Each structure stands twice: as structure tokens, then as C-alpha cells.
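The structure is given below, and queries will be raised subsequently.
Excluded from the complex is one protein chain; the other protein chains are retained at their positions.
Chains here go by letter, A and B, matching the order in which they are written, and residues are numbered from 1 within each.
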Amino acid sequence: MATEVAGAHGHDEPDHLAPYLSPEAGRGIKGWLLTLDHKRIGLMYLVSTLLAFFMGGVFALLVRLELFAPGRTIMSAEYYNRAFTLHGAIMVFLFIIPAVPGALGNFVLPIMLGTKDVAFPRLNLLSFYVYLFGATFALYSIISGSVDTGWTFYTPYSTTSNTSVVSMVLGAFILGFSSILTGLNFIVTIHKLRAPGLHWKRLPLFVWGTYATSIIQVLATPVLAITLLLLAAERTFGLGIFDPALGGDPILFQHFFWFYSHPAVYIMIVPGMAVASELFATFSRRAIFGYFAIAMSSLGLALVGFLVWGHHMYTSGQSEFATTLFAALTMLVAIPSGVKVFNWTATLYKGSIVLTTPMLYALSFLILFTIGGLTGLFVGALSVDIHLHDTYFVVAHFHYVMMGGTVMAFVGGILYWWPKMTGKLYDESLAKKGWFFVFVGFNTTFLIQFIMGSKGMPRRYYDYLPQFETYHKISTVGSWLLLVGFLLTAWALIKSIRSGEKSPPNPWGSAGFEWQGTESPPVMQNFRVTPTITRGPYDYHLCSDEELFDGFPEDAEK
Amino acid sequence: MASAHADSEHAEHAGHGDHPPYLAHHFDTPEQQFDSAKLGMWVFIVTEILMFGGLFVAYLIYKGQEPAIFIEAHNRLDWKMGSVNTIVLLFSSLTAALAVRSSQLGKKNETTMWLTITILCALAFLGIKYVEYSHKFHDGLLPGRFFTAHLPEHAHNGHVLPQRASMFFALYFMMTGLHGLHVVIGMSILGWVLVRNHRGQFSPEYFTPVEIGALYWHLVDLVWIYLFPLVYLVG
Partner (left out) sequence: MSDHAHAHDDGKVHAHVSSFFFLCAIFTALIGLTVITVAASRFDFGSANTIIAVLIATVKATLVATFFMHLKYDKGFHALIFIMSFVFLGVMLGLSSEDVDSRGRVDTSSTVRILERRGEQAPGGFVPDPRGVQAREHPTSGASQPAHH
């Protein structure tokens, strides 16, 4: 365990009162690669996870393009299997799990807590390098024969497939440790490093969400680690643990895998919910409705999420009794999600809604996540899922939660905290155009997949019957619209870096702690003076006009 | 957020204005730093328990499926060596706890002694494990496709094991192997603590690394406390 010992530093010691992006805060490439600053580490995570998103996106476009027409379109069936596997594995392990905690969490969490850094800055940097190390394994796997098992690595196929499974599995194994380290660090930071006056009932909901996520990361990821280790050993030494011929049980692999991976869907969505809660409060200009309920429902998801994994295995050969039990337990997880959705809606009600780009993403999140969550109940219902399992219905369900939920919230969060992270404003009208294409493109791609799936189109298939052609064509066109949307958004951000206007400390007029008392971009130690918290993060009624709209520290100095 | 007071004021409320060399800049007080390190270690222990736990779950499930074969296979383990190793590890846990105690009291040389004994115990444990492993290798008691104890040339008192017994040894090697890896890691951590102790970096005010290293070592012991009876003894 890294305990920080501040040794005697030379003159390389960063200036704690310089803006964190300035050379005084860390010079040159070394100032980035060896930085212990949570904000710089957050930005490095942002860049890497966005690269992963891009890579995963390219594979997605290839998959959709192949499905544009029946039969062979651009690639052989072998390569198709690899393409969808890589899409899934990259998106899950390299993008969506580390994205919000690694990038936004690292950047925002300590500032929201009013502290100078996370509890273990070296561990934080280590987790980033562990992430890169794991990513290297994944990349190696891609160039050395790739993987065609699906991101779920189900045995017995994964133990017999002659593709490069071991390095991908080890990659995911290593990435898991990065995730564990981040979670551990956040748990300790939230417990031990809150500013004076910031008691638990004043924690921003982003912090609560990150806390719940960290708990899942810490509890579930080790089981994935051991599962993947067993799988790698099974392939290398022929252990037999999952091999029926040696007395093993392939379904046990699925139990182990989903013991991690169902909670992991909450590692993916809870941070998205956390971001969305912040966006709703800021852009409705009012106290969030049901603060306590939203905070506790995050913890509820974290705990109940461990009881339902068997709903992925209804048709696996799991016993009927287990199947029934898991189906009943699955209904439980809908409760906390429902609590959240109702409270967000109530927050919007009679709020002064400002339709900025981040808010548009937040509203998209609300709508799309609700669809995703409700269809989760459909597939959670045992009898219905026997029909829907392994069809495009499931594909649509999880894209509505993961992309419609988490990715929308992630992009919304980037656009929301962008002025804080970079100190620059961006072209809102361009970003809104981007949002429009993303929203329309997303629904074009995935709404139709619900229909296709309920009519029996299986997932992970290379070819299809003629009656599915129109659906597939529409879906593929949707993926192009999505591409346009993301390119426009990326362009808005690049333009902002190159020539964006300087941002004031609190451009959105938010009462959130991260916007108060910090500059844009913040100084190395975040606050010039350690803040004392005297109100909650959404107490708009307690804020003076200056706090929300002017009276920035900069002005005060002049 | 409404009020803020100057850093110097805050520092004063926190300590006595002095900032000891071991205190990282983002902590206010040594206590806060110590508590953070400990909480971090406990969370880490949780992850380790769940990781080993996965193996234990697999072991218990497969044992429940083929009890007869598992009993036959586990008779080929050497429970005497296992017992000796248990005692060695328990003793090393005691010395680790004593190392923490003496560093809390500022007795540097005593700390060095206890840490050294702990590391020597770890080495002894690994030595015994090595002997055990080489017997298993010799008898073909290996996991999966390397398992040859079902062949007549490996007959033991005229008996051969069924081929299905390979599952037991797959789990045995995964569990003891992963545990052995943790012994090695724990040993290295304690070695590093030993070096720092030798350099005189610890005091009754700052002994966090000794405490954290010892916690890790106790974890290694905890895993073995379950592993030994379940794998070596229970029939």
C-alpha cells in the first residue's frame, strides 16, 4: 500500500498555486507522465479512454457495415466474429468502466470534496499505468490473432478457440486491477479527506455515485480477476476447471463471470447517474429532489446488484430453481433505478431549466436510460427472456443503458466540466448540432433493434434472413449519423482548445462546490484557501447572486 | 462554501504549525494520514479475500460434486508438512504483530529482529512448500493434462488415483500457488519495511509502513488458516 511520504523535493517541486495546466505546475512531458496531480491524471485518463472509445467505435462501424446487406459485405465471418468481440471487449474494459471514474472522477471528486488531492496520489498514477499496461496486452492480442469469443469469454469455446484469447484475458485481468486501485483510492478519499463542514449529508451526488461505484469495483473485480486467471490457466495448462471431460463445469464459468459482470453493469451506469444528477441540479437551478433517496439508491444498486447475476444464464442450463430465484431477485434491482428516475423528473418539475448542451445530454440520458431500464425488466422476466435471450432485443437493451445512459452522461459531463478542465469555453451551437446527430443517430441505430430482436433476429450472427434486411439497413445508417454527431462534438472541443474563449470560474452559474472557490482551470492545489463548507451542494436558495453569477475570486483580487 | 479561511489558520487548527517530513502535503495531520493508509489497506484486504474466495467457492462446489474422488486425492497430500507450515505461518504472524508493537514503542533494533524472524519464517514456509511440490511433481499429481497419477507406474500402495482426481490437483495448485505468490509479495513488502526501519525512518509517531506490511502478512496467514483444513484435512 503506498503511503505517501513527502521526501525532500528538489527545485522540480511544482508550484502549488500555479494553474495546473501551466508549466510551473509540472514541466514538459515529464510533468505529465510523472505527475501525481489528480487533475492531470484525470486528463490522461480522459485522452486514453476517448482513444479507446474511438477504437471501439471503429469496430462498431465495421460490424454495422458488414450487416448492411445479407451475406458477405466487407469481411469474412471469421473477421466478423473478431470485430464484434473487439468492439465489446474494448468498449467494456478499456472505455466504459474506466471512463467516468478515471477521467471525470479523478478530476472532479477531490475538488468537490474540497481537498488537494486523492488519498493516495502515487496509487492513482499507478492505476493509470496499470491501465496502459493492460491496454497493451489487449492491443497485443488484437495484432496477434485477435479474439472471437465475444467479450464474455464463455467456456468451452474460449478454451478451445485458436485465437489469441490468453493475452486478451490477461489484459482484462490487469485492467481489473487498475479499476480496483481507483475504487480503493476514492473510498479512502471520500472517507478521510472531506473539507471541514462537508459531512455526509452534504456530499454532492456525484460523490455518492462514485462511492457506490467504488464499492462495486472493490467487491466484484477480484472475482473477475480470479475467473480470468483460471481461464488463462485452463488454456495454458489444461486445468480442466471448466472442462466437462475432466469433471469441470462450463456453467460455473458463467456464474463467476456474471458475479462480476452484473455488478459491473452498475460500475458502468452508476457513474453516469452520478454525472446526470449534477447536470439536472445545475441546469434546473434548484435543489435536487429527493437527495437522500438518490444517494441511497446508488448504494442500493451496489448491494442488490450482487444478487441477480443469474438472469444472464436463464438458458444456459442453470437449474430451473436457480433460474426462478434469480428472476424474482432481478425485479429488485429495478427499484433503485426507478427511485432515481422519479427523483430526477421531480427535479425538473418547476425548475428553471436551461437547455445548454450538457443539459440536452442529461435529458437524453433520462429518456434513454428509462427505456433501457424498462426493457431490462422485460428481459429480466424469465418467460419473456427465454424468447428474447441472445437476440437483438438484448443488444438494444444494453445499448440503451450503456450508450444511451452512460455515454450520454459521460459526454454531458465532459461538456459540463470542460470549462473547468481546460479553462476554455466551446462553441455551444456546434456542440448542440453534434448532440442532435448523436441523439437521432442513437435511436435510429438501436430502437429498431428492439423490433428486430423480438421478431427473432439472433445477436452475434454474421448473416440474416431477408425479412431482417430493412431493419439492419436502418440500423447501419443510424451508426453513420452517430459518427457524424461524435465528429461534430469532437470538432467543437478541438476548436475550443485551439481558440476557445477564456472561461470564467463558474460559467454555468452552478452552486456545486467544484465551481465555487476554484479558478478555471484550478490551481495545482485546487483551492488557494482550504474551503469550509457551510451548505449543501444544491442549496441554490442559500447562494448569493455573486456566488452564482459574478464575484469570482479573480474579480475580488482586482 | 460561503466561508473560507486562510491556509495558515487551517494548518494551525490542524497541528502545531509544523509539518513533519513524513506527512504528505495533502493531509492535515499525521493521524489523518495514518487512518487513510489503514482504511486503504483494509479495503485492499477485502479485494484479496474475494479473489481467494473465488477459488474457495470453486473448490467447495467441485468437492461437493465428487466427494469420494476428492477424499481419495486429498489423502495424497502431506498433512504433516501442512501442519508444520501452519505453525510456521502462525508464528510469523505473531512476530509480525510484535514488530508493530516494538516500532510503536520506538524500539528500532527489536523491530529489526521481529521483522527478520518473520521473513525467515516466510522463507521456511516456501522451502517446505517446495519439498511438497516436488513430491507432487514426482508422483504425477499435477493438474489437468499433466496429471499422470492414474497411470500404473504412479501407483501408490498398489492404488492409482482416478483420472478425475486431476481436478483436485488443479484446485490445489491454483490455491497454494496463488497463496505462495502472496507469501513472496508479503516477504518483499516486509523486506522493504525492514530496510526503512534500518534507515531509522520510523518512530512512535510514524510507523505506518510497519503496520501496513504486518496487516498484509496477517492476510496471508488468514488465507492459509482456511486453506489448510479445507484442502489438507477435511475428508
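We adopt the following convention: a residue touches a chain if its C-beta (ideal position, glycine included) is under 8 Å from a C-beta of that chain, and two chains touch if they have at least 3 such contacts.
Keep in mind that this is a model prediction, so the values were computed, not measured.
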| item | value |
| --- | --- |
| Contact residue for the chain not shown (choose from A:Leu123, A:Leu252 or A:Met268) | A:Leu252 |
| Selected from A:Leu307, A:Leu348, A:Val484 or A:Val529 as touching the chain missing from the view | A:Leu307 |
| For chain A, residues in touch with the removed chain | 115, 191-196, 198-199, 219, 223, 244-245, 247-252, 255-256, 259, 306-307, 309-310, 317-322, 325-326 |
| Chain B, residues in touch with the chain not shown (by the definition above) | 14-15, 28-32, 34-35, 38-39, 42-43, 45-46, 49-50, 53-54, 56-57, 60-61, 63-65, 79, 83, 86-87, 90-91, 93-94, 96-98, 101, 104-105, 205-208, 211, 214-215, 218, 221-222, 225-226, 228-230, 233-235 |
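Simple rule for what comes next: only the chains that are shown with their structure count from here on.
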| item | value |
| --- | --- |
| Contacting residues of chain B [partner chain A, same complex] | 1-7, 10, 21-27, 32-33, 35-37, 39-41, 43-44, 46-48, 50-55, 57-58, 61-62, 65-66, 69, 143-146, 163-164, 166-167, 170-171, 174, 178, 208-209, 212, 216 |
| Of chain A, residues touching chain B in the complex | 1, 3-8, 16, 115-117, 119-121, 123, 180, 184-185, 187-188, 191-193, 196, 218-223, 225-227, 229-230, 233-234, 237-241, 243, 246-249, 252, 256, 511, 513, 516-517, 525, 527-535, 542, 547 |
